[in-house]
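Only one structure is covered here, and it is reproduced in the block below.
Note that one protein chain is taken out, while the other chains of the complex remain in position.
Chain IDs A and B follow the sequence of writing; residue 1 opens each chain.
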Amino acid sequence: MSKSNVTRRGVLRTGAVAGAGVALPTIFTASSARAFTNEPTGDTVTLGFNVPQTGAYADEGADELRAYELAVEHLNGGGDGGMLSTFSSQVLDGSGIMGKKVEYVTGDTQTKSDAARASAKSMIEKDRAVMITGGSSSGVAIAVQGLCQEAGVIFMAGLTHSNDTTGKDKKANGFRHFFNAYMSGAALAPVLAKEYGEDRKAYHLTADYTWGWTQEESIKAATESLGWETVETVKTPVGAGDFSSYIAPVLNSGADILVLNHYGGDMVNSLTNAVQFGLREKQANGKNFEIVVPLFSRLMARGAGESIKGILGSTNWHWSLQDEGSKAFVQSFGTKYGFPPSQAAHTCYVQTLLYADAVQRAGSFDPCAVAEALEGYEFDGLGNGPTLYRAEDHQCFKDVLVVRGKENPTSEFDLLEVVEITPRSQVEYAPDHPMFSGGSLGSCNSGA
Amino acid sequence: MDAVILQILNGLDKGSAYALIALGLTLIFGTLGVVNFAHGALFMIGAFCAVTLNRLLSLSHQVVDETQKDFLGNPLKVDVPYVNDIFGEATGSAIIDWSVPLAILFSIPVMILIGVIMERGLIKHFYRRPHADQILVTFGLAIVLQEIIKQIYGANPIPTPAPDAFTGSFDFGVLLGFDPNAVIYPYWRLIYFAFAAVIIGAVFAFLQFTTFGMVVRAGMADRETVGLLGINIDRKFTIMFGLAAAVAGLAGVMYAPINSPNYHMGMDFLVLSFVVVVVGGMGSLPGAVAAGFLLGVLESFASMNEVKAILPGIDQIIIYLVAIIILLTRPRGLMGRKGVMED
């Protein structure tokens, strides 16, 4: 990571061939030759897939890993090519990236900032990874993004929904394909107003950490602008387990909507508890009481079981989408693994392709060249319609899905139905929007 | 007022889970002198007994339904449980619906067996080892047990609903003269509380009124003397361990519908239940139960908006704060006995 660690595997291999017999030692490597961190000089390039493999998000991590393996297979010309054929940019031809075969290393983030950084560091320092990607929470994404910025490699975020990832904590070397809390609010609010009316009183339960707060802020702003009133917002400890003491007062608070700003296990528990308390059968202010979960995933829907039926929320992508890109991806993922991919899998697959494509177009693995190729890049054919990687904050802008828990699922994967595909124009915002202000991208770091 | 009643109900409900787990922990502490870090794992395995029974009852064969398509466009394969074939569809789905209560019967022998194997195979050899070694080995065991569950069932929570008959909630408020919907409480949680009360009562009665219980109590008080009297205390201890495992397991089975079981739920409860046991006082069964309910109720009160408005974040730390205050004012917790785990 400093100036002097020039040698890379390639040099080493040449050295090994040349010097095998002679065993000529000591090349305390000089500082000039290297152009950027972990420049791939051999005939392979190594990517680092850093996903949660232990802890509460392990299943989500496993799905991300499947998507990465599929992406690598397709980049190297294996399988049916998946989205390579539907991607609007046609520079990837299955011969790896710039003719180099794609290899990968995996690591465990444990969904902890510390462990995630340790794992990413080992990929950079030991395995010479030139790009790090993955993750299943915003805390981890922001921490690893910061590390990649310092180390001079590209970070392609996995599942991260907090405004901060491309807001106050944005970094020049980091890119997010996933949507964010603001977009959830912007997409969800009109549907909520349409379904439940504009005269509603909402009660928020919010996971007490940064993601929860940005989520609450976004949903609150979006619904209030459509006429809703926010009765109360209550912070709940992360991993509270039993939410009964937070749910119990809701019915008597004068609210007629409960918004659960929780994710993962917390969401599964809080929703299950809310349904247990019979909130959904109750009436308040003369209207049916409703529950809203702004951010959904299929895995969470599976954990919540019956409780999820009929609940509205938003999601980044769903396998039932009928555009060519989504169909191609679902087809090759389903054929390989026997079940449809999750939204996390989709984002991770697409991020890998986008990185490979950017390298190919830039003609270099240099992070600064790659970043330049991604900035302001318009593409299509990867699901969610025409998409823009905005230069100002490295956030993707694309259609957002509003979904509802399905009443009669045909399988354990068929849990959500798409209510509305909110067009991109409706979820766009200015780069200096107050919810995203405070940070700056800084300048790109190639580690040179 | 109605809010306070609600939180008391919540507190008793949370307290039931704490008390049940702490009860088993204290039994093991008190009789065997072993710090069992795998006790949370036993609770988790109990919950997965419910999941397993549900899966077993739902074992299915696939029937191809040509009218529907799956996600790849092939004809949809519909799962038909074998119980439906045997008992007909109505009875079959009723049996699956009642899998959690049925799991109580299923889990008792399973948990006792697991407990006895654990004690005979592992814990027995650690009676005379330092507490530190006991912690290390039982912690290792807890990790192994939860990783095995994770390999089988995955890391995602698994919904395990209570029978349909118990969904919905009971309106207490009307009984007490409040408006409808002011104080409502889910049926299953009320059942959980009643169930916990019965189990706790049964354990106390067992220890109080049977010869076996008398010997165990004597053993808790003075193990050496009981041994000198020619009573085979080892055998009794094995049974005790099985019993403690069964109590933890039952707490887990009944908890499954409240929160979907996942593989790390045991670890989440572990630390809390240790706090409960110690606040109750080492070696005291009534202490453990009392502390469980006390901390449950206080935790619920701390999460009220009115309280949080004055002390932000109090609900995050209340249990630990109370633990510190109690341990500083009462050296051995609520009802602890002198000399137990004090060195």
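Here is the rule we use: contacts are C-beta pairs under 8 Å (C-beta built on N, C-alpha and C of every residue); 3 or more make two chains touch, one makes a residue touch a chain.
Here is the rule we go by: contacts and distances are computed from a predicted model.
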What is the protein name, per UniProt, of the chain that does not appear here: "Branched-chain amino acid transport system permease protein LivM", "Metallo-beta-lactamase domain-containing protein", "Membrane protein" or "Arginine N-succinyltransferase"? "Branched-chain amino acid transport system permease protein LivM"
Can you say which of A:E39, A:D63, A:D108 or A:D393 touches the chain missing from this structure? A:D108
Residue numbers in chain A that touch the chain omitted from display: 1-7, 9, 12-13, 15-16, 19-20, 23-29, 53-54, 58, 61-62, 65, 69, 104-108, 112-115, 117-119, 121-122, 125-126, 137-139, 142-143, 146-147, 149-150, 164, 169, 208-211, 235, 237-238, 439-440, 442-443, 445
Residue list for chain B contacting the dropped chain reads 35, 122, 125, 129, 131-133, 135-137, 139-144, 147-148, 151, 271, 274-275, 278-279, 282, 312-313, 316-317, 320-321, 323-324, 327-328, 331-333, 341-343
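Throughout what follows, only the chains that are shown with their structure count from here on.
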Give, as an integer number of Å, the spacing between the C-alpha centres of chain B and chain A. 36
Given the complex with chain B, which residues does chain A contribute to the contact? 55-59, 208, 232, 234-237, 239, 241-242, 244-246, 248-249, 251-252, 265, 268-269, 272-273, 276-278, 281-282, 284, 299, 302-307, 319-320, 330-331, 334-335, 339-340, 410-411, 413-414
Under the touch definition given earlier, write down the residues of chain B that touch chain A in their complex. 2-3, 6-7, 9-11, 13-14, 17, 68, 70-72, 76, 78, 150, 154-159, 161, 167-169, 181-182, 184-186, 188-189, 258-260, 262, 264-265, 268-269, 299-300, 303-305, 308, 313, 315-316
